[in-house]
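Only one protein chain is missing from this complex, and each of the others stays in its spot.
Should a chain be cited, it is by its letter among A, B, C and D, assigned in written order, with residues numbered from 1 in that chain.
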Amino acid sequence: MKEISSAIQLIPLENYIGLSVALFSIGMMGVLFRRNTIAILMCLELMFNSVNLLLTAFSAYHSDPSGQVFVFFIMIVAAAEVAVGLAIVVMMKRNVDSVDINLLNRLKW
Amino acid sequence: MSALILLTVFGIIILYLGFVNNKTILAPVAITGLVATLILSVKDWNLGSKYFHDMMIIDNFSISFNVSMLIITILIFLFGINYYDRMEHHVAEQYALMIFALTGAFLMTSFSNLIMLFLGIEILSIPLYILAGGKKSSFRSNEASFKYFLLGSFATTFFLFGIALVYGASATFYLPEIKNYIAQFHGHLPPMLMVGLLFILIGVAFKVAVAPFHFWSPDVYEGAPTLVTAFMATVVKTAGFAAFYRLLGMGLLPLPGPLEKTLWVMTGLSLLVGNLAALRQTNFKRLLAYSAIVHTGFMMLAMLSQHDSSAAVLLYYTFVYSLATVPLFIIFIHMKRASLGLEELSIFRGLYRQKPWMAVFMTILLMSLAGLPPTAGFLAKYRVFILSISQGYLAISIFAVIMAVIGIYYYFYVLREAFSESNSPTPLVINKLNAALIIVCGTAVLLLGIFVWSVPI
Amino acid sequence: MIFLFYFLSAIMIICALAVVFSKNPINNVIYLIVCFLAMAGHYILLNAQFLAVVHVIVYTGAIMVLFLFVIMLLNLNKAIILRKSTVTRVSAVITGGIFFLVLLAATRQTFEIHARYPFTSEFGLVTGIGTVLFNEFLLPFEMSSILFISAMVGALMLGKKDV
Amino acid sequence: MVASIPYITLAWLVPAFPLLGFLITGLAKNRLKNNQAGILASTLVSLSFLISVLLFFTMKSSGQESATLTLFNWISAGDMKIPFAFMIDHLSIIMMLIVTGVGSLIHIYSIGYMHDDERVNTFFAQMNLFTFSMLLLVMGANYLILFIGWEGVGFCSYLLIGFWFKNPDYNYAARKAFVMNRIGDLGFILGIILLFFTFKSVSFTEVFSQAATLQTGAPMITLITLLLLVGAVGKSAQIPLYTWLPDAMAGPTPVSALIHAATMVTAGIYMIARSSILYNLAPITLNIIIVIGLATAILAAIVGLRQNDIKKVLAYSTVSQLGYMFLALGLGAYSAAVFHLTTHAFFKALLFLGAGSIIHAMGGEQDIRKMGGLKKKMPVTFLTFLTATLAISGIPPFSGFFSKDQILTDAFENNPVLYVLALGGALITCFYMFRLLYLVFYGNQRLSTSHPHESPRVMTIPLIILSVLSVFGGFLNIPSLFGGDSGFSEFLHKTIISKITAELDNTTEIGLIIASLILLGLVILLAYRTYVKKAVVPAKDGEKISVFGRIIANKFYLDEIYSAVFEKPFGFLSDFFYNQIETKILDPIIDEIGILTSRLGDLVRKLQQGIMSFYFFAMVAGILLFIIFILIV
Partner (left out) sequence: MILIIILLLPIITGLLLLPLKNPATVRIIALTAAVANLLITLGLIISVPSATYSVNWTHFMGTQFTLGYDGISLIMILLTNLLFPFIILSGFTRSHIKIPVLNFLILFTQSSLLGVFLAQNAFLFYIFWELTLIPVYFILLLWGGENRRAITLKFFIYTLTGSLFLLFGIIYLFTLTPGLHTTDFSAFNQLHIPAHTQNWLFWILFIAFAIKMPVFPFHTWQPSTYTMASKQGVMILAGVMTKMGIYGALRFLFPIVPEGVLYWQNIVIALCLTGVIYASVIAFRQSNIKRLIAFSSMAHISLMAAAMFALNVYSLQGLLFQVISHGVTIVALFYLVHLIQERTGTLELPQMGGLKHVAPGMAILLLMAVLGSIALPMTSGFVGEFLIITGLAKQSLWVALIGGTTMILGAIYMLYAYQRIMLGDSNPAFSKVQDIRVLDYFILIPLIAVIFVLGIYPQPVLDLAEASVNSMQKLLGPAGEVISQLTH
């Protein structure tokens, strides 16, 4: 336990930042990449989680619990958002029988 | 604080009233709740209280913005009485969600910790994602909600990433502490911090639909039910700017150079893009959406001018803007009904012939939006220009002046329709309450223009 | 220890990429779960045991199940061929790459971040978090209930089939 | 100089009577019947004449040179104070006498001439208005009052030329007259303004008293005199602004007599004579006047040779005679010019009225080729016309001889070449006048359909009176050579400072006179041989004539040249400005800004494609750009 808890001192903060940035970028790329709304939602989760990781890393580095509390709240919000988002997807599926994000494009210009 | 609690309580009460299945009592109760909240809010005037480890600061700034939003919400609810008349399901939920969204807006006006800002934005947004999709069978409503949600979440991730970066550097979420932390760099911020701040600003900018993060707003405005559009165009914008101002005023001002330049670019872009896109717009709701982007630009101008009175001007501008926008939506919904669901500008034709007084009030409202004297809209723009010019931002002010001209063009284009003859006049029936609302707002817009109202903040 | 970090990171990156590139929604979910589990490992590495637990419960336990549920509900479990045009996909990848590089460049530590408090491993546990949460962050905590109630109402409202 | 002349306060009545006449006939034109208007108008003008005569004699007896009568303050702005005032001095009293005297005769004549016209009341109203304006012109105590009259007569001339407004050509002629006058007027008003700047006043007395202190040939004075000259050139129909006058014959003949012979066209002469003090200071201007005057005199005379319209012949002769007056002015012989003006007023009015009588008799026919043999049928007209022809040709002892001789002598004194040229012009004048006379009155009647008859008494009596004046008018100013006292010139010398003081010795002068008389006799003989003996009738319009003849007959194509140089380009310019610049450039620029903006708007709108992936891309792109921006900046 002691070893684990001191991991932050062994692993440079840059690594976590880098990892987080990578995850965030991958998530973002996924949002751009996919057409399946559910997949996009998953990519969004990925992005949220990269933020979580970053916050936790910083929190650990600063020895400040508020960062981790923030992560807790982000989880709450993410859960709520997923609930709403999936409800919207369900509604959409019901209306247009598809989960293609580009299918809904009546509102334009 | 008590106002906030009362508001949430009323939200829940409304939810429960949904079980009673009596639509007629919903709006009155909701409005009672809003009025009570209003009274409680005003009672806190000049107290300047801080709550929960400075998580929230209820000062005059937040109270005035809260009151402004409450008044607009009351207007919208009054509008809702007639609007929701035909709707069978989920009326209570709609009211409750709006009240919850208002709660989020309250948090946004009074936060001093980024977590409260984050929560506020989310509490405001999530109900709106739902409300935008309020007409479940309508594809357009569905699409609006879908787009709003996806883009909103996407923006939120950036916002959060920004917070994380700022936290990483400063180890705090408290705005004053962040401010202190930033101050030690004397304007030369390390890139990480800069990017973090940029992401936070972008997150908020997205919510108020600043170009180039405005893409959601025309689609969502158009697709969402009109009442919700009115709510989004007014309350959400007000809340967004309150948050924006608080963020800048309490934490970030004076902004480091590159960030400030970025915001100026956004301001200019908003003015330009909104105006240009609105120029040939034929859908009224979309037109108002684009024009809202322009107004955002003006509000940004006021905010970025960094003067003691910026807050007052911002408040005045948002309130006057909201006051003119809501009744326009009311007029619009009547015309839409008369024309059997069309949303084109041409539905306004023949308005002057059928209901001259309504055309007159529409003139006043559009004039206010266009910024012509003697309406309050003019005064609002005037004050914005005073701010920006006195702070020496001459170039952008001139640019804004030119943009104001374009704005006048499309508002008067609408007006011209209203004063043209209609080919097929359909009978126009106006609900008395809505008529009263239009008249009250129109008169208020005039009076606010003539007898200037200013809040010492 | 650093090895552990790289190991978990590698799993995460690979799974994340798989989430993006795999076509079957079910597979996506599975990869995402693996990714999240790896992330829980990271949390533990970072001394955030409470978060690690909550993470597993919320994400893996609730959110991902919700995803699976919706996928099943909507009958999307087959690999649906919803592919964007090649141009879009290539540009998405390029954009992602550029974004990564730019962001990496931006977050390179050109300045020293001072740790706020001296190192301690205590706060990451339930007690530590709990103290802060119900003390300093009580208001947000209460407020999140509004968030939930509205999300709940909304999900019900939208998801329910009107007769 | 307060009015010490008795009755000077009555001076305002002189213009007031015609004005009254104008108002009465103008306002009540639908009520007045038959000759009422004519009689009223004639009476009022005659009353003016009587007052003028009264003033003339009181003035002469009092020995006063001038008197000013200020009515009210007209324009006062800053240091500019321009009163509405009249000034009566020797020059203006003579002009008043001419205007009212000849004017009343013409008015009386018009009663008969215009008897049948349905708008006779309007005619008299306009004639009265004209008389009023002309009186303002000659009586004004400062240049601006003069200018009121100056423009007023121009306007009345416009009205009267276009009196028969059914005919578009007449209307065009009227407009042309007014516009050409206006061109001159612009120069005139600019001259007045410069006068004001130079002397801080535009009143004659002050300007002239201050001018005495100026140096000869000062640029400013040259400029002023030149600008005033432009006005005079326009009004007095000199080259290059003379083409309106022949066209102005479109008006009723009394109008031609009054306006385009006796009074209005002489306004330029009057004005320059009035400003003699200024012109004496500007030798360059005087030389220019000589050139203009001489050129006009000869050119118009040549054109007159080939004219077949009786009134056109007279019109060109008027132009030519005005040229002589200009010549005199240029020579500095101002009083000679005014004298010629006076005699010319008599005989040219007579000629026009005679022509009017003929036209009246011929039932409106004006082409001399269609006349002939009228001598018997219209004896009074013939006799009076003959005296006038003799007078204009300069046959002694008719009035024209004295006045023209004075100018010729002065020309000789200045430069013999001038004399030769002027004499040549006089010979041509003589020729075409006798050509006219012979063609009209001698030979056979060439138009069988009409039955010419002598005009009624109301027309012939003015003819007779004018003919008497034409015969004896010259005696007003008999030069010392013939034992006279040059009374007219002496009278004027108190007002006009003539430049020429030296006199030719008598032998030279007599030699010159005899030579010119011989030549005149030869010319008359030539004309007689051609038109009476050979009975040559000028070519019909279609007939082929020599190139030179054609050029002359077409008035040197001056109208065509003006049309090509000014009118057409002006129309073209107008079209160009409107069709090209206004509607293709200026207006579209503004519209184009609008259109361009809305195109841009469409473009921006098209960005809003409604497709989510695009929105994501746009957002990411925006964020990326901003990040790069802040990292670089």
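Criterion: a residue touches a chain if its C-beta (ideal position, glycine included) is under 8 Å from a C-beta of that chain, and two chains touch if they have at least 3 such contacts.
Quick caveat, the model's predicted, so the values are computed rather than measured.
Taking the complete complex into account, B:Phe385 is the one of B:Tyr84, B:Phe231 or B:Phe385 that touches the chain left out. In the complete assembly, the contact with the undisplayed chain comes from B:Ile408, out of B:Leu253, B:Leu342 or B:Ile408. The missing chain, though absent from the display, is touched by one residue of D:Thr9, D:Asn34, D:Ser76 or D:Asn287; that residue is D:Ser76. The omitted chain makes contact with chain B at the following residues, 356, 363, 367, 372-374, 378, 382, 385-386, 389-390, 394, 397-398, 401-402, 404-405, 408-409, 412-413, 416, 419-420, 451-452, 454.
Residue positions on chain D in contact with the hidden chain: 72-80, 144, 147-148, 150-152, 155, 158, 162, 165-168, 171-172, 175, 178-179, 182-183, 185-186, 189-190, 193-194, 196-197, 223, 570-571, 573-575, 577-578, 581-582, 586-587, 589-591, 594, in rising order.
Keep in mind that, in the parts below, only the chains that are shown with their structure count from here on.
Chain C has its Cα centroid 31 Å from the Cα centroid of chain B. One simple way to say how far apart two chains are is to compare their mean CA positions; for chain B and chain D this gives 78 Å. Spacing of chain A relative to chain C, judged by their CA centroids, is 4 angstrom. With touch defined as above, residues shared between interfaces to two or more other chains in chain C number as follows: 84, 88, 91-92, 95, 99, 103, 105-109, 113, 115-116, 136-137, 140, 144, 147, 151, 154-155, 157-158.
Of all residues in chain B, those touching 2 or more other chains are 115, 119, 122, 126, 129-130, 133, 136-137, 145-147, 150, 154, 165, 168, 171-172, 191, 194-195, 218-219, 281, listed in ascending order. Across the interface of their complex, chain C is touched by residues 613, 617, 620-621, 624, 627-628, 631 of chain D. Residue ranges of chain C in contact with chain B, taken from their complex: 103, 105-111, 113-116, 135-140, 143-144, 146-147, 149-151, 153-155, 157-158, 162. Partner chain A is touched in their complex by these residues of chain D: 605-606, 608-613, 616-617, 620.
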